[in-house]
Structures are given as C-alpha cells and as structure tokens.
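For reference, the structure is listed below as structure tokens.
Removed from the display is one protein chain of the complex; every other protein chain stays in position.
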Amino acid sequence: MQAINKYGFYGQIILLVVLVMLPFIITSSYLNHIMTLILLWSFVATAWAYMARFGMVSLGHGIFLGIGAYFPTMMFNYWSFTPWIGIWVGVAIAVATAAVLGYACFRFGLLGDYFALVTLAVAEVSALTIMAFRETTGGSLGYTLRATGKISDMQFSDKRVYYFIALILLIGAVYIWRRIDRSPIRLALTAIEESEIAAASLGVSVIRYKMMITLLSAGLTALGGALYAQYVTYVSPDTIAGVGVSLSVCFKAILGGMFTVLGPFVGSTIIVALEEYVRISMGASFLGLSQIIFGISLLIMIIFLPKGIMGSMSLAISRKLNRID
Amino acid sequence: MMKKCLVTVIALGLCVGSVFGTALAQDKEFKLGVLFSMTGAFAPAGGLAGYQGTMVAVDMINARGGIAGQYKVVPVIADAQSNPDTSIREGQRLMTVENVPVVLGVFSSAIAVPLAPMAEQYKKIFWVIIAISDKVVQDRHLNYTFRVQPTGSQWGQSTVTMFNENLEKFGIKSASEVRVAVIYEDGPYGSSVAAANKEKVKEFGMNLVMEEAYSHKTNDLSSLIFKLKSAKPDVILHTGYFPDVVLFFRQARELGLKTKAIAGHGAGHANMPKLAEAAGGELMNYCFNVDPAPAQLLDRSKLAPGNGDVVGEFLKRYEEKFKDNNPPTHATQGFGHTWILLNDVLPLALEKYGDLSPDSIRKAALDIEIPDGGTPCGYGVKFAPPEHALSGQNLRSYPVVAQSVGGKLSIAWPGALQTAQPVIPLPADSPYGIK
Amino acid sequence: MLNVHDINVFYDEFQALESVTVKIEKGQTVIVVGPNGAGKSTLLRTIAGLQKPRRGSIEFEGHRIDRMEAHQIVEGGISLVPEGGRVFPHLTVMDNLKVGSYNKGARPIAKQRLPQIFQLFPVLADRRNQRAGSLSGGERQMLAIARSLMAQPRLIMLDEPSLGLAPLVVNMVFEFIKSMKQEGYTVLLVEQNANKALKVADYAYLIESGKMVFEGKSEDFDKNPYIKTAYLGL
Amino acid sequence: MLEINHVTKMFGGISALADVSFTVEDGSFVGLIGPNGSGKTTMFNVISGAFPPSQGRVFFDDQEISGMKPNAICHMGIARTFQIPQPIKSLTVAENVMLGAVFGVKQAVRRYDARRAWDEARQWLEFVGLKMDPDSLPGMMTAGDLRKLEMARALATRPKILLADEVLSGLNRDELKEASQILQKAREQLGMTIIWVEHIMHVLMRLVERVVVLNHGVLIADGEPAEVSKDEGVIEAYLGQN
Partner (left out) sequence: MFEQILMALINGILLGGVLALLAFGLNLIFGVVKIIHMAYGQFVMLGFYFIYTFHTSWHIPLLLAMALGIAAMGLIGILTQLLVINPLLNAPRLNQLLALASLIIVVENLAQVIWGADYRGIPLSMPIIQFGEIFIRSSFLIAFIGAIVTLWFLYLFLNRTYLGLGIRAVAQDLEMAKGMGINPKVIYYITLMTGGALSGLVAAFFVPIYTVHPHFGASFTLMAFVIVVFGGMGNLMGGFISAFIIGIVTSVTAVLSSKEVADIVALLMFIGMMMVRPEGLLGTES
C-alpha cells in the first residue's frame, strides 16, 4: 500500500504540473475550451460524488446547476448585479433549496431508490420551472448572458482564465474530499450508509451529517453551474438543468469511479473526449452513427467496469500486490 | 495508479489531437464551415433539409470551376446535434482548429444566438442560413455575422398585414372586430415571430383575444385548444416546429376547434407536403404559411437573367441527390443563401480585396447590392451596416404568405407576387371551418 | 439418498460452512441442531441451490446437484420450507399453494393434490382466498409446509419451523413432522429447539460456528453431557 | 436509574410490548429473557430510541427519554449492541470503535484528533480482548470477534447503561466464556449497569442478579434467577406443556 501511495503522490504532482502547463502548450482555443469544460464538469462530478460515495445517489443535481447558472446570469442581465457577488447569491439559493429538499428527504427517511426517484423528479421540476417562467428565463431555448467584456462583470478577454478558475475549483474539491476522508465526517457517513440505526445508536446524528454533505455538494455544484454560465455565456434548461444533465453528471462520476477522488475527473475527461472524438471523426459522414458508438461505449463501460475506471484499476493493482505478498 | 491514469489521459489527448492535426491548407481551395443540426430534435424540423440545400449549392459552384473559377469549395461539415452546447463547441472548432473563414448554417435561432458573438471574437464570418429570430442580430452591432433571409418580425408582420388587407373577406369592416389569437413555441424563433404578430395586431387595432406559448417538445396541446375554443378567435396565428404543429392540427380537429383562418410562420408549417403526409391533407387545407418563396413556386421569368436556370438546376440536382421533387423551403433557403455567398460575395471579395480572408469577405458583403429579383431566392441583397440596429441583416429580403389549397401552394401576399386570391374564411370542407 | 460431502460455503469473504458432511437415508428424519448463526440455514440453502459451495459435492439420489440452479433442484425432488414460514405475503393462500406446484413434475397432479393438502390443513382450506400476509405465524408455517408438499418432494427440508411460534402451535408442528415421517417422506430438519426436535428424529448433527462437531443417533445426543448443558435449553 | 413505565409498542395491529413496567437500579446486572418473539429486542429498540413507544414512557436518571433520537439517548449514556452484529463493513476494525469513541460523547467530535481517537479505539479493543489487526476490515471476522467488536464499539461511547442483545448467540464454547467475561469485566471495572438479553440460559442465569421475563410482549416474571427458573409460567413459556 505504501508503494501505491508514494507513486500516487508523485503521479498527482505530475498531473498537476501537466494541467497547469497545458493551456500554454496547447494554444488552440477549441482544445482549451474542451479542457476547460472537462475541468468544470470534473469539479461538478466530484461535488456530486461527495454524496454518492456515501450512498446518497442524487439524480437531481441539475436543479443546483440550474440555480447556480440562472440566478447570477439573470441578476446580471436584469439588474447589472455583478456576477462576482451574484454567483454567491446563486450558491446560497442552491444551498437553501438543498436544505429544504434534503431535510424533507432525510426526515422522512427516504433511502436508496426512493431518494433517487425523488431527486429525479426534482431535476425535471427544475427544467419545467425554467420553461414555466419563460418570460423571465427565456424558456426552453435558453438565455444569453449580456456581454460587456469587463473584468468587473467577470468577463475576461482571455478565456484561459476560466481554465484556471476551473482548475483551482477542482483542486479545491479534491482537497475537501481529502479533508473529509481524514475527518470524522467520513466515519459518520460511512456508518450511516451501511446502517442508520447502528450509526445513530453510537451517537451519530444521522440527519445532521447527511445534511452537511448534501449542502456542501449542492453548494459546490451550484458554483460549477454558475461558472459554466459565466464561461459559456449561454444557458438553457437542456444544457444546465433537468434530467439529462443530472444523469450526465452521474455518468461522468461513475465511469471514472465515484469512490476514488480522481474518478470523477478521469470520467469527465474520458466522456467529454470520447464524445468529441467520435463526433468529429465520423460526425457528418454517417449521421447518428457517432452517437450510437458513444452510447454503446458508455453501455460497455458500465457493464464491464461497474466500479468505474479508477475503481477497477485500483482494485486490479491491489489484487496484484496482494498476490505478491 | 496515477501513472496509468496519466498515460490514459495523454493517450486520449493525442487521439483527439490527431484528428484536428489533419487540417492542412492547400492551394486554391476554399474551406467552408457547414454547421447544421443534422441529428437531434431540429434535424427533421429543417436542419437536415437546410444542409442538403447548401450541399447542392456547393456542388453547383464546384461544377462551374469553383469560386470565381479559381477556388474549389471544400465543405468542412459539422453536426450541431440540435444541442446549443455541442454547437458552440463545433462552431469554435470550425473557426479555430479548422480555421475556416466562413461558418454557415444553423437551423435553430437558439444556436445562432450564442454563435454570433463567437464569430465576432474569432473574427470569422458567420453566414446565417435559416435561423430567423431578430435576437440573432438585433442591437448587437455585429461585424462578422450576416443573414440573407428576412427576420422573424417580418414573418410575424406579413400575416397580420395580409389579414388586415383582406378584412372584407371576414365579413367585417373595422379591424377592431377581428379576434386574433397568437400561439407560439417559446424559443427565440417563436417569441420573435409572436412579438411581431402582436405588434402589428396592436398597430392595426385588432382585438388580441389570447396569446400563449408552449414548449415545442410538448406531447399534449389540449389545454391550449380548450383555451382557444373559449377565446373564439377569427384568426389563429401559430408559430411552431413540426411535431407540435401536427399535434395541434390533429387535436384541434378532434376537440372541435372552429375558426376563420389559420396561419403558420415557417418551420413546422413550412413543409406542407410532409405535414399532409404525416397528419392528413385535409387538415392542412386552406392553411397559410409565411416563408421565403420556395424555388418551385417562383415565377422564374421575373428573376434576373440566369437565375431562373440556376433554380431549375437546383431543383433537378436536388431531386437526383435526395429523391425529392418538392424540396422543403428550408432546402431552398439553404441553397439560395449559400449560393449568394459563393456566387456573389466571395468573387467580389477576391476581385476587389484580393483574397478570401474573413475581413475581405466582410467588406465585400457590405459592398454588395443586388436588386430585387437578382438572386435565386427572388429578393435582392443589401446588408445593414454595423451602425444599423440590425447590422448584418439583409434589408432587401422579405417573406411571402402562401396558402395551401387542395395540396397546391399559391402566393397570397404581397400583392405584387400574388398568384391567387387568399381563401378566407375557411370553407365548410375544412375540419376547422364554421359550418 | 442425500449425500453432502465436505462442503465449504462462503458469503463473500465470510466462511459460513467449513468442510461439512451430512448423509440422509431414504425415509429418515434427520435433524441439525446448533446455536443461532452456526450455519444451519446456510446448509439448507446450499442444498436447495440458493447458495453455491466453493468446495465439496452434494449428491441427491446419485446425481450431483451442487452445480444445479435452484429451480432444477426443486424439479429433482427437494423442497425447502424456509425459516419463519416465508410465504408470498401478497398472494392468496391458494396461489401460494399453486406456486408450490410450479415445477413441471407437480403441475399435472396439482388438482388432485389440493384436496389432500386441505385435508391435512383444514385451516388453509378455510382461508384459501385470503392474502397469505394476513395469516397468523402458525398458519403461515402450515402454509409454507403445505406449499412444499405441493411440489411432490422426496426430500423435504424444514428450517426452524418452530421459530417464533406459540408453544401450542410448536407442538402441532412437531406432531405434523412426525406424521410426515409416517407417510414416508424423508425429512431434514434444522432446529434450535433441540429437545423437541430430537424426539422426532432418527439421526442428528450438531453444528457450531460452521463446523459439524458431533453426530449420532438422537438417543446418543440425549446422553452426551456437553450437548445437554450447552444447547438443550435451561 | 432506568424506569420503564407502562410501555406498549404496536406494530400494525399486533402489540409487541403490552404495558410493560420495570425499573433497573444503578449498577445492577439484569437479564431480560423470554422465548423468541417475546419482545425483548423491541424493548431494547424502545429504550435506545430506534422507535418510540406507542404508549407509556421511559425515564433515565429522572429524565424522560422516550421520543428522543437514538443519538441523543446515546449521549445520555445508554449504549446497545445488536442481535445481528452490524459492523460497518467499509470501515476498519479500529474505525468502527472510533465511531463510538468520537460520536458517543457529545463534545468529542469538536476535539477530534485522529491519533487520539485511534489510540482510544485500541484500548477498547484490548479491553474486549480482540486480537486482530485494528486496521483490517471486519469482512472476514468470526462470529466471536464480531461480538467483541460490537461490545468494544458500544463501550467506547462510555455509557452508564449497556444494553447487550444476545451477545452469546452463534459462539462456540471458548468464545462463549470470553464474551460473558467481557460483560462481567465491564460491570466490575467500569461499574456499568447492564441489561442483557440472552438465549443461552445457563450462562446468563449464573451471572445476572435479576431476571425480567417477557412472553408475547407481556412481563410474566421479575425476580432472582433461582426464583424465576422455578416459576410455572416461565417454564411453560419456554418448554411448552411437557
């Protein structure tokens, strides 16, 4: 185990250096855009996995993305409220929403499938709400952020700034993950996941710790949504709220491995890269085929790598080491 | 563990990189970025047809020896997948990785709206082919976005104007007696058209009895129809994509909706033959639709010399290539607007400014002036300058109102192009006609 | 008739049975006793094919059954009465019995079998259209046994049939087990209530922490002082 | 110190506990017995707050605890083990005990120090005599070790009362002895009050000083072991009419 940790440590340092250097080596703004998206989605998927790795599988994170993306954008467009502060208002609203939803779910003891189904419905409610208030939100076909190009409006002439913001956020998310690992919160949540009643009779306040991680996850997800909106400058219920986005976040985390800290990052990288690759390499020549291949690849990965790429990899390595021992 | 992961990441990066690396410029070739929603929800609504029309134009130009007889047009095709997120990525790839001077296309206004500022940022031409929402250009003062076809508000204005000119057919004298209902899908396209509808209705002093938006993905419009039934409109102005339009026609019939006239505004209504095929011909009978005149309907004798033949060749080639002798209007638009770019704007840029760089193309586009009838689309071309509120918009384009009677389309408005008098009110043989 | 030879059974990493061997002759009533969690239920589940042994073999009437699927084993003539009278609570009593005769061998004679079963358990006949979930614990146990009999088994395995039942009902259940023996069924019984069970059994095994620690005729069990103090009640 | 006051617990229409009352004095060692399904575990669930009683109240140190959440009751000083051991399988043995040590005491979470919590867990593991790598996962533990882990975890919350639920079931001879010794040790060295639900009578009867007998949710006897074992009602409940 020691050996793995050591390699892991150096590996992460190298990875970090590469990630910092990348935008200076690759100058294509398209590739930079893809890389920024990867980091942004990695951040969101990591935040999602905070909950999922303790058995709270939410299929409704779209609502937090949506709140994070829409509120600052709309406040800016309507009232010229600077996103520098607006983002935090969005995050606060998302956290408040999470508090209401989470408390209701946990109070009534919704677990497993029921929790997943309720959150799925919540995701759909988020998209429908955007559509129902189409006069203010732009409805089903989206909403564009007013461009000013001013730094005070969080708009940068060099789009790579967003790459680094996303990178810092991702590093932050990984750091928080590690902190959770070393804190009693992990003990509490692991115990709660396996047996709420056993945990409670050892003095763990079930609702408090579940709420804690839910609020954290929702807040960070909203932050990711806000950043996405600022970066892409265009939001729509299809791209940043609703069931589709919620599921795609799960996909990224699960394919990468939601129990390992870098799993969501690896998953996001592979899914975004794969999607781009199949579309560009065969997109226009045989319409629809690229998406079929993408879908089948996802299917195969889910079937054959149920623990995700990082999960299966670390399992394989530890088996190998055990055999040597 | 980390190492392996790193290797995977780098390998994937290389994979992706290698795809983009292949783009190498060659002499005497002009790379044209073509971006349409060829899959996804917008594909059947017209994204695919627009692409097909564009490809016929490219073939024809190449058959004539290329742009100004010198540059072969090499289309770089990308699929927007009806998803704004994907289209932004593809637009960026075309403009930066493929480094094309011009990206043309997009079906949906929702995709055109975020793409236009990107063209501005990379200083590449964005040649809008189908998306009609005013919001694409309005008040944005864009330098690099050009749009040949009319704007959504022109769509919205033309039907109301036509009805206003035909008040006597409703059996009433004053415009204030006409009861109008406006229903529309809630995207930029629908809301653009509907806003113009309402503006004109107000201007003429008509009686707006109802307006309601809905999502084009809806699977039930019965509540809307109930509301329409109690509003009892004389005229229903409808803007929608395809499935919602079919749903509307079918449900309205079954729920016994009666009115005096139904008018659609492009997109879903544009493709009357397909609508008839999918929903039943009698439902579409006597329905109005606004669009640029479809090629097959144009009076070729009224076009400038040569253009009539171009239209004929387009129709022939389209039928050969796509086995369809009645191209939808989106194909016509795709063809005509691409043709104007390749046949008029680019040669001028080459002649006057010496190259095909985006800036030369831009200058040429602003210079160009084609009178009415000078293009295969029928209308002329003159782009609004950057200081204009609609900068980049063709100020000489206009749509026509056509009416489908017994499966045949005729132009009902404007008067100058009229091929038949509009049939108002709906006769008794229409399922919506008042008996 | 049944020959369980040297099997090891695991739940994930946890070893539930270690090198367990059990033999049953035709017509015998054999009992396995042992404390809670010793692996008694696991033994029955493994024979029924619901759990796969990692090592060893199980033969029934000369055929290997340890690699068969559960439904094949039922068709082969072994039927399990699960712990706590685990019936299908939302099915009616009638449907529960029909499920018992689901296997191809039992289906054709299900019609003739039913009256016999109802004769044996008159209370089930009265409640035939009730949901099984509404039965009392004892009735459920009856239903579970009746359901197994519908399958036309040659070996019937009962998993703690007295568990959680009132003393009077427990007596009834044991009476019934006795009568099954008279009818010629081979019975494998797992029980904590060793006192009563030993009275109806021919042969007995004692299992402790997944291992067989003692076996013999039931009279021998009565004589063994260790067993008496450790497991035979107060 | 613990007072069960006319407690009734209904499930659906069936009463698992019917109007049960008894008190447990400070420092006493009480056996709670009865045949399967007599409501012993339900009693523990009610005391520890897993579910509230349908009627009646429970007092601990003169404070009503019925209706409080399990974690609050744990903080009051009542710990329990489970009939079916519930180790947290994805936490190591030491971490399982740390759970009790860290969360069982109200302020401990705030002063969390991983090293100290680990040391404390080690001490409790030693106390119960669990001789295995504290950093291994509990997946492969034997029944006896699982029981010890359960007890170590419960003791780590430093309770005043320990509710021990069938800590002997599934154990072999040696383990039986060890497990009952732990209870004795907890009582003698830590001065703990213990309520013990058990099926293996010969061990229980030797150790406890008082026995409470439940049958079908009704309290049918309460007294010294010797007395109770002669009680006609109890014998009938256990053995049926012989």
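List of remarks:
Going in written order, the chains are labelled A, B, C and D, and every chain counts its residues from 1.
Note that in this section a residue touches a chain if its C-beta (ideal position, glycine included) is under 8 Å from a C-beta of that chain, and two chains touch if they have at least 3 such contacts.
Since this is a predicted model, take the numbers as computed values, not measurements.
Shown chains touched by the hidden chain across the complete assembly: A, B, C. The hidden chain makes contact, of the residues C:18, C:59 or C:75, with C:75. Touch with the chain that is not drawn comes from one residue among C:103, C:141, C:186 or C:209, which is C:103.
The missing chain, though absent from the display, is touched by one residue of C:27, C:89 or C:115; that residue is C:89. Residue in contact with the omitted chain (choice from B:39, B:285 or B:430): B:39.
Among B:71, B:155, B:204 or B:242, only B:242 touches the chain left out of the display. Hidden from this view is one chain, which touches chain B at 38-41, 43-44, 47-48, 212, 214-215, 217-224, 226-227, 229-230, 242-243, 246-247, 250-251, 253-256, 274, 276-282.
Seen from chain A, the chain kept out of the figure touches residues 52, 57, 59, 104-105, 108, 110, 112-114, 116-118, 120-122, 124-125, 128-129, 131-132, 243, 247, 250-251, 254, 286-289, 291-292, 294-296, 298-299, 302-303, 306.
Interface residues of chain C facing the missing partner chain: 48-50, 69-71, 74-75, 80, 82, 86-91, 95, 98-100, 102-103, 106-107, 133, 147, 151.
Going forward, only the chains that are shown with their structure count from here on.
Once chain D is excluded, the chains joined through touch sort into A, B | C. The chain with its CA mean position farthest from that of chain D is B. Rounded to whole angstrom units, the spacing between the C-alpha centres of chain A and chain D is 43. Between chain A and chain C the centroid-to-centroid distance comes to 51 Å (mean Cα coordinates, whole Å).
Contacts between chains trace an open chain of neighbours here, each touching only the next in line.
Across the whole structure, chains are in contact as follows: A-B, A-D, C-D.
Within the complex formed with chain A, the chain B residues making contact are 1-6, 8-9, 12-13, 15-17, 19-20, 38-39, 43, 48, 77-79, 81, 83-86, 88-90, 92-93, 95-97, 108-110, 113-114, 117, 122, 185-189, 191, 213, 215-217. The touching residues of chain A, counted against chain D in their complex, run 182-184, 187-188, 190-191, 193-195, 197-206.
Residues of chain C touching chain D in their complex: 12-14, 35-38, 137, 163-164, 166-168, 170-171, 192, 195-196, 208-209, 229-230, 233-234.
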